[in-house]
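Note that this complex is displayed minus one protein chain, with the remaining chains in position.
Letters A and B mark the chains as written, and numbering starts fresh at 1 in each.
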Amino acid sequence: MNINRRQILILLPAAAVAWKSVLAGTPESAPNYQMSEHWWGMLIDIPKCIGCGNCVRACQAENQVPDGYFRTWVERYHVTDANMTNPEVISPDGGKEGFPVVSEDAGKYFFVPKMCNHCADSPCTQVCPVGATFVSPDGVVLVDPTYCLGCAYCVQACPYGCRYIDPQKKIVDKCTLCYHRITKGLTTACAENCPTGARQLVDLKNPRDPIHAFLKTHSVQVLKPQMATGAKVYYNNLDGSVR
Amino acid sequence: MNGVEGFMYPNEISLHWSVLIVLYPFITGLVAGAFILASLERVFRVEAVKPTYRLALLTALSFLLVAPLPLQLHLGHPERSPEMYFTPHSTSAMAMFGYVYLWYLMAVLVFEIWLDYRRDIVLLSQTSRGLLRVVYKVMTLGSNNISARSLRIDERVGWIVTLVGIPSAFMLHGYVGFIFGSIKANPWWSSPLMPVVFIFSAMVSGIAGVMLLYMATTKLRGKQIDIRCVDSIAMYLFYTFIVDFSLEMLDLIHRIYEADESFRSLDFMVHTRLYFSHIVVQICLGTVIPLILLAITQMVRLPEIARKRMYTSAGGLSLIGIFAMRWNVVIGGQLFSKSFLGYTSYKMTLATREGLIVAIALTLLPLGILWVLIKLLPPWPEDRASHPTEMHAIPTAVAAGD
Partner (left out) sequence: MNFFKDAGHLFRFAALFVIAFLVFWAIRGYVVPRTFGQYGHYRAAAITEIAARSVQFAGHEACEVCHSDIAGAKSAGKHAHVNCEACHGPLSQHAADPTITPAKLDTAKLCVRCHAVSAARPKSFPQVNAEEHANGVPCETCHQPHSPAMDGSAAAAGGAK
């Protein structure tokens, strides 16, 4: 092939641009971690939760969550026969120090741990004006701390109330599904520290993950299914009164 | 807890959008409304409102220049706001609004003002001295051509710009409505009516605003208020307000009738935390009373003095009512829990970046800018005595071989 000088003058700048994007590289987390091989979610087993608050404390310790704000929290529901659609719900300091003791046994009590649902069709990433929050290729909704403006539009758009503005950094913060842990083969801080195994990380793309058998044999729900967010935090035995 | 009643998700307890975010749709609403009033004269050739044409445009520009400020003060990282222009997310109404704003500012408002004032600018660049001369010279963009033909071309192009400007103004404020109306997570906001309600309430506020500014500035200058002009503006205000009120009532009736899962919680909120701002200020003081006042002036032939007083009251109350509407949408939408089980309260601060003092300053700043613009580009009808009498005539085909 004969390349004359004119062609070189055209090809060289094009090659330079191409080389620059090669140098930019492909972001890799830990060695051998391929984003395309994973699709992360969570399983929360309501009958197992005892409301100890260990997950809330663990999350705060792992992720330096500021006081008064919560990447995860636990709610306690009290449902009586007379008022099945209007439960009494409390979450004292997000359940961080547990819950007050209940002595009388009127009605039904249960605990509901909540967190970011890492929605596949997340309404929060839809509204971000600049692309600071996004769904990663492996299904985790993340916030780019260097790009976020702190406009709080995503906070308004989240139906689950899982986002907040970090008072020091002035950007949006939320549960990252402990992305820095799960990409290294560890589980999330909340799942690691749950004493009863009520919270478990699941990888829907992993054929050996026990979630597949679990979903076949149990009745699972997501929060606010009518919002069609594609939430990936599955609750076993979630009561209909849960908001 | 701090003003929390019932249960709120822990992260919902403190409000994320403050009074500055209330101010922002109020300001852009005034812009859209003032522009629609100006277009009444330019496109729909309502002669009566001609005295307010240029004033309306300058008012729109003053408020549009201030509009980004409440947003910048609210952002956690205002220095990153150019990201909205460099990497706008096409699914985000807020990002697309950045471009709608820019389009409206440059390709509609500034363009139209420049075309309408160009003759004056050229003349002023020749007669003024010092720094002002430089300013005018720059504004001429180096062209001194004010021949009859060039002015006719300006006229024609300006007509097209205003024509394009009307849907642009609707986009400008309709988009703000869509920013709220498209949020399915918030039942107080989520509604297809939201952009429409915002547009019509914007028109009410803009028309009322220009009417009051016209009356005030004319009085301050010791001149005679053109009562036919004000009568006409008040009539448009009245009819626009009826449409706006009907839309809001439609929303209310629809909510009460359907009574979906959010209704009980929202209803309780309106009757308790939002009672004063919604029922008393927005509905009674800010809508019903102005409508009654305006209806009286439309049906009964009152003496001029009485009419002027009623217009002033109605205009002022309308502005308060439309501000209250923005307050009730933005703040109201954050006072109730998305669990529908509780409520929080808004503690407006006084002297912080998003506090009351800043909000008041940002409301007054456009008036300051308007004062500067009026000095720079006088909008008064009598200053046009030396102009050709046929300004804004129906654009005819330019004579051949001119």
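Convention: contacts are C-beta pairs under 8 Å (C-beta built on N, C-alpha and C of every residue); 3 or more make two chains touch, one makes a residue touch a chain.
In this text, all values refer to a predicted model and were calculated from it rather than measured experimentally.
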Original post:
Which of these touches the unseen chain: A:44, A:119 or A:132?
Top reply: A:132
**OP:** Tell me which residue among A:117, A:156 or A:193 touches the hidden chain in the full complex.
**Re:** A:193
Subject >> Residue of B:72, B:127 or B:145 touching the missing chain in the full complex >> reply: B:145
Original post:
Where does chain A touch the missing chain, residue by residue?
Top reply: 20-21, 24, 26-30, 33, 35, 47-48, 50-54, 58, 61-62, 76, 78, 98-99, 101-105, 109-111, 131-137, 142, 144-147, 176, 179-181, 183-184, 186-187, 189, 192-197
**OP:** May I ask you to list the residues on chain B that touch the chain which is not drawn?
**Re:** 82, 85-87, 89-90, 106-107, 111, 114, 118, 140-143, 145, 147, 149-150, 153, 157, 402
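Just so it is clear, only the chains that are shown with their structure count from here on.
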**OP:** Provide the residue numbers of chain B that touch chain A in the complex, in ascending order.
**Re:** 7-12, 16-17, 71, 74-78, 80-81, 83-84, 87-89, 91-95, 98, 179, 182-186, 333-334, 337-341
Original post:
Which residues of chain A touch chain B in their complex?
Top reply: 69-70, 73, 75, 86-91, 93-94, 114, 123, 126-132, 147-153, 155-165, 169-171, 227, 243
